[in-house]
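One structure is given below, encoded as structure tokens.
Only one protein chain is missing; all other protein chains are in place.
For chain A:
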Amino acid sequence: MSTSTGQDHGAVAGPALESQATIDAEVASIHERYAGRRANHPPRDFAPYRSSALRHPTHELVTLFPEEIERTSPAFGHVDVDPYESDLTIQHTGEPLGERMTVTGRVLDGDGRPVRNQLIEIWQANAGGRYIHKRDQHPAPLDPNFTGVGRALTGDDGSYRFTTVKPGPYPWKNHRNAWRPAHIHFSLFGQAFTQRLVTQMYFPGDPLFALDPIYQSITDPRARERLVAAYDHDETVPEFSMGYRWDIVLTGSTATWMEDEHDDE
């Protein structure tokens, strides 16, 4: 068990990692630079997230109007996704440990129109903060009754619903004592490939928000809040599960050029 002084638990000797305070100061400095500017997406060059350093382009992206290929998207249907795949708690012989929850919402385009019959894929850590992925070295227990992968198609009103357990926060090696806030990864297709989106949904009130350079990579605080689901008591099922609501808005035809211009600076 870790202590309030943040002693390393079973840490292997390696290069000294930077402190949380160093990361916080870098984040604050970048946020100051972007203050007051609308931006929907994080800049790809965001140094406090160390892995971005060598993986962001340095040339400006070439802006173009999408052609037919880019204005279409692959089609998915019930031949691609079984309805049971939206319930992550029934994939094994027993029930997974953790706080059972549903997450529901709608997928919309920028005009508020529903994105119908499109594929949503999710993946997440278990309640202990451990991914089943073989490269996850966090010494938290795997849950034999939880894989953490779900799929669903949106309905005619753009709605979706998953049943799962709440994922735990987990440590990573961006800096010393770095922890990711609990989150569920979402992958979404729209009606055009230009609307493709991979993102993460967070939970309200997480004390790790301020400390996480991935969440904080979104420089506009209003945009950051859009990644946080709302607790919805109407979606909480008596004697069964907690309910969260999260609507997703993909790139839309009414977004103005000025907004997009700042996206990737």
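Assume contacts are C-beta pairs under 8 Å (C-beta built on N, C-alpha and C of every residue); 3 or more make two chains touch, one makes a residue touch a chain; residues count from 1.
Rule of thumb we're sticking to: contacts and distances are computed from a predicted model.
Asks: For the chain that is missing from this picture, which UniProt protein name fits: "Oxidoreductase", "Cbb3-type cytochrome c oxidase subunit", "D-methionine transport system permease protein" or "Protocatechuate 3,4-dioxygenase alpha subunit"?
Replies: So, among "Oxidoreductase", "Cbb3-type cytochrome c oxidase subunit", "D-methionine transport system permease protein" or "Protocatechuate 3,4-dioxygenase alpha subunit", the name matching the hidden chain's UniProt entry is "Protocatechuate 3,4-dioxygenase alpha subunit".
Asks: Touching the hidden chain in the complete assembly: which of A:I23, A:V165 or A:I218 does that?
Replies: Checking the options A:I23, A:V165 or A:I218, the one contacting the hidden chain is A:I218.
Asks: Could you tell me which of A:P15, A:G36 or A:P57 touches the chain that is not displayed?
Replies: Final answer for the missing-chain contact: A:P57.
Asks: Since one chain has been left out of the picture, which residues of chain A touch it in the full complex?
Replies: Interface with the chain not displayed, on the chain A side: 40-44, 46, 49, 51-59, 61-70, 72-80, 108, 110-112, 119, 121-123, 125, 131-136, 147-149, 185, 187, 193-194, 196-200, 214-215, 217-218, 222-224, 226-227, 248-257, 259-260, 263-264.
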